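Only one protein chain is missing; all other protein chains are in place.
And now, chain A:
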Amino acid sequence: MDAKDILLGLPKPTTTPTPHGHQLLPLPADKKSRPPKESQRKPDGISREVYALTGGLAPLMPSVDVNHLKRRAQSENEKITWQWLPFTSSARKDNLQLYHWVRVVNGVPPSGDYSFAKYNKSVDVIKYTDDEYEKHLTDPMWTKEETDELFDLCERFDLRFIVIADRFPTSRTVEELKSRYYSVCRAILIARAPAPGDIAGHPLVKDAYNISQDVERKRALSMVLSQTKQQERRDAEVLAEAKRISEARKAAKGTDELEVPAMTDTVPDDNDGAAAAVDSLSPSPNAQFTSGAIAPPVSEIASTLASLRMMRVYLRTHALEQMVQAASSSAGLRTIKRVEQTLQDLGVNLKPKVPTKAVCAEHLELRKEILTLLNLQKQLQYKEAEGSSYRDGLYAETPGTPPKRVQRAVEQDRTFVPDSFSFGGERMGKRDQKRKAPGRLLEGPPSPAQSKRPRKFKASDG
């Protein structure tokens, strides 16, 4: 029952005093015109406000079948009360009595130990006698008092060495404390064992604590942790480069174009040495760009060859696919599409119909040459764009806009031989239009478009 039910659910009163005088309460009868579902009756099981969240309508599908919800077991059979009762815990050595709420069933409080007492675990720290100390445990670096103190702390703090190190009276590192503790335990174990063979399997005996190794390990970890993001990236680059180079080395037998110093295991310390090598690598691919950008895929190709060799048996079509991929690894998707378009224009099958060794080799070489061709075309475009910038760049068109496909017949050997296939036609038009300026230097009178431009200089003048 909530407020609205009370207001609306009750039978219609005749008159009821209200602040507005004898005004009748809104009657359920009036509501009949309104959609009966809303605000007439609160649905069972959930509050009115929650029901309104669904839009005031019942959901189409029951989201949770009420029958599936667990019924609070025995809620009707027993009497449940909650009482504020004292309790003790076996985990405590003193007899401190604390209080807490307890669920009492039918007047019977629960029995048993405090439920969290079972989590009070502790370590069994070895206790040695003075005699044993004299016989087995003396150490030049440690006094007996220190060792005793150490073991006392270990017992108190359950071998939490960080805490122990903090509380240790003389300043000792965590590793030193650990080393002393474990070596003492080990010595005691060996001394107390009836026969050496009995404890040979004990982890303390088998794998003793190695303090120098631990120190080194922590140092290395902290180095890795404190690496800046840039260093991390450089490391990843170096490792990838090393991997590629070792693969290329394996296959290419030293015919690699890029000279690389031998890459041994890179430890975090050797960042600088390795990073320097990476830096020396990066300029060289750029330098090779003008030679047709074939250099970068060399290692890809070599590693593909190596992995094919590893396969022991493969199909030649598969091999060709891999080699084509490797050769085009430096090219973007658009370039690859242009290569395929060129192949089609040349009347060559994208995948050879008769993939013999010779055919596949020729096909691969053709693809590489087409890549070179496209790269050179791009370079030419760039150069000409550069050329225009020498003239204050007063061309109407920007380098990016492709002009209409005009095949200009220019006299000199600047045009291509008119091809039977029009690959590069569009680009040729663009090139020709751009070539107006450089052409000017060597040949005839200016075309009308040019005369408007103020020419700062003319090489022919100078």
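One rule holds for everything that comes next: contacts are C-beta pairs under 8 Å (C-beta built on N, C-alpha and C of every residue); 3 or more make two chains touch, one makes a residue touch a chain; residues count from 1.
Throughout what follows, contacts and distances are computed from a predicted model.
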Listed names "Interleukin 2 receptor subunit gamma", "Vacuolar protein sorting-associated protein 16 homolog", "Guanine nucleotide exchange protein SMCR8" or "Transcription initiation factor TFIID subunit 14b-like isoform X3", with the criterion being the UniProt name of the chain not displayed: "Transcription initiation factor TFIID subunit 14b-like isoform X3"
Pick from A:Glu78, A:Asp113, A:Asp148 or A:Glu365: which residue touches the chain that isn't shown? A:Glu365
Hidden partner interface residues of chain A, rising order: 308-309, 311-317, 319, 342-343, 346-349, 352-359, 362-363, 365-366, 369-370, 372-373, 376-377, 379-380, 383-384, 386-387, 390, 413-414, 416-417, 419, 424, 438, 441, 456-457, 459, 462
